[in-house]
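Report on one structure; see the data block that follows.
A single protein chain has been removed from this complex, and every other one stays in its place.
Coming up: chain A.
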Amino acid sequence: MLRLVSASKPASASILTKVTPSSSSFTGRRTFASTSARQGDITLTVDGKEVTVPQGSALIQACEAAGATIPRFCYHDRLAIAGNCRMCLVEVERSPKPVASCAMPAMPGSKVWTNTPLVHEAREGVMEFLLSNHPLDCPICDQGGECDLQDQSMRYGADRTRFHEIAGKRAVEDKDLGPLVKTSMNRCIQCTRCVRFANEVAGVEELGTTGRGNDLQIGMYVEKTMNSELSGNVIDLCPVGALTSKPYAFHARPWELKHTDSVDVMDAVGSNIRVDSRGLSVMRVQPRPNDDVNEEWINDKTRFAYDGLRFQRLTTPLIKQGDRFVSASWEDALTAVAEGFRASGAQDDEIQAVAGHLADTESMVALKDLINHLGSDNLTLDSVGGHAAPVHAVDVRSNYLFNATIPGVEQADCILLVGSNPRHEAAVLNSRIRKSWLHTTLEVGLIGERADTAYGYEYLGADAKAVADFVAGKTDFAKKFMNAKKPLIIVGSAITEHPDGPAVYNALAKYVEKNKSQLVTPEWNGFAVLQRVASRAAAYDVGFVPSRKASQTKPKFIYLLNADEVDPKSIPRDAFVVYQGHHGDLGAQLADVCLPGAAYTEKGMTWVNTEGRAQMGRAAVPPPGASREDWKIIRALSELLGAPLPYDDVLSLRDRMWEISPTLVRYDTLEHTSVDVALAGLKTLAAATASAKVSGAPFVKPISNFYQTDPISRASVTMAHCTRAFVKGENYGFSELSSKSEAAYA
């Protein structure tokens, strides 16, 4: 079923000996490189219109290019071609039968008709066959209103039935794919989009088709759940209602929803999303295609953690009285903060601000300005070691950004992962590595904790020593890396937090400098830092880092902005703590005053992803209760703290951002660091970390539970179900039931 395109170079024997992650990836199955060489354009005629497409395009693409809409179920741009639904039939000159346009290459000079009686009759026939086994349950089907089959049957469906089977329609038992994907397999039309997605993109090679003919069904054969962080995408791919969203089941109809284009904040990829809301609540989150970022996929946390926006919310300002919080008005709360600030006697660097994972750029700029106005430089990031300035400093952007860019990953022919498991830190990016690994001769090496990455890799070690070995060129992989045309080093964000971080950065910076002819060229920058937190790149961009003196000062006044990962021990007992954020998570527990902010779906703010791409999120729903947009809270507080900020609306705040860095407000574009600056940055980095010592502690994965990494996903019931089903390996309720009832079989 999977297509293997042209063969150019056999996988070497070394691939077979590579380290395989235990469960799902099989190195032996990787076959030939199949990047199709870019060839010339060809011209053909579709419905009398001349159209020019690249050679090797499918006929369906040529028809699309000519503006003809071709109905389809199995064909999908980003998946291999199956050609099994037969809905895309078109008429081609001198072809005795209608031709499936998805499986037919466009030929130069051919004449194609997409709108003739023959084509219509053929499609009507196909539709009748598809509907003959499809249940008539549209009124109770969640796909209703956005169903390809429903839409296309409006045009190609018959208005009366010829179906007289007493035995009834085909019945297929439902599969249990876990807590995210609901199945109703009677509705399945066997387009196998989900199977192709799981095998090609997600790397879950457990989904397939069993049986044959009328009995063909989609499933796992054995009882298993679909354990993938990208599994939710099969819901979008399913052209019928066979795979629908379990958390969203029967909650809303598509025509009731308001669509808001926004940006995801669950990781630092900045996936483009569409937030579907009804009234005051977010009903679901769906991906928005953007080839430069997330293609068409989003991970399950992005898609399903939205129910966390409904629970554990801070809706009114809270002031701690004794051992409990009492709700208060904004005036009282802000006064309480101002009084607490004065009572704490914090001076200069004793005033600390902590920016958390979900802090938006605007509020970080406002908070930094406020803290600086108050005379402090104590700007801390909410991560391990965040109280000190980061190893890579923040003076040169290329030191902390994913310079190769996300689409650039596909060009790399050799990737070294250092202390990172992209599958959990940037799942969508990981699918690109997998894509490249499947279709090209990409080699991957990993230094750090072993992980199931969905592609084979060479394991090089777990600690800074392995990095030193690599840099010294001792391993085979290091030699391959040296010979690669576009090598790429992906440094995980956990390295910055690791005690050996400086040593690793030092070694890598020197290595990149030494091999700059391959690694840093005007076309390619192969040194990439993979951030895992939505706010981090922006925090570095605005310079949200402490001075050396400030980082050693014991704070007396602490302002936690969305900071929920702080170590409670790091907060002095006598300090006055303010928490600003949207969830009553860890940060709120530590606070003396809580100021309720807005979550990412409730404010139109700027987010900078790991590549340094500024993107605008948009408010889909209003913030609940008395909560306010974050920068406004800081602006209001600045009045009471006696250091009023000079901006009154978000536009003047963005002007201020422009002053800090124009990249923050140049939306949706990337600004590459020039070769000279990038090399200068690496030189400074190497010089600053020259005296670093190696402790030899192994790198550990920063994310042990993919499904719960931030206050929103921790508050989400769906994510808790996922944790139970996938992370802890507990049996999710329904599997148990079905295995019991079927035990009597055979």
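The rule is simple: contacts are C-beta pairs under 8 Å (C-beta built on N, C-alpha and C of every residue); 3 or more make two chains touch, one makes a residue touch a chain; residues count from 1.
Throughout what follows, contacts and distances are computed from a predicted model.
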item: Choices "tRNA (adenine(58)-N(1))-methyltransferase non-catalytic subunit TRM6", "NOP2 nucleolar protein", "Putative NADH-ubiquinone oxidoreductase 24 kDa subunit mitochondrial" or "Translation initiation factor eIF2B subunit epsilon" - which one is the UniProt name of the chain not shown; value: "Putative NADH-ubiquinone oxidoreductase 24 kDa subunit mitochondrial"
item: Touch with the omitted chain, as defined above, among A:G67, A:P105, A:G211 or A:P622; value: A:G211
item: Sole residue of A:M154, A:A167 or A:L651 that reaches the chain not shown, by the stated touch rule; value: A:A167
item: Missing-chain contacts mapped onto chain A; value: 10-11, 13, 15-16, 24, 26-32, 164-167, 173, 175, 205-217, 219-223, 739, 742-743, 745-746
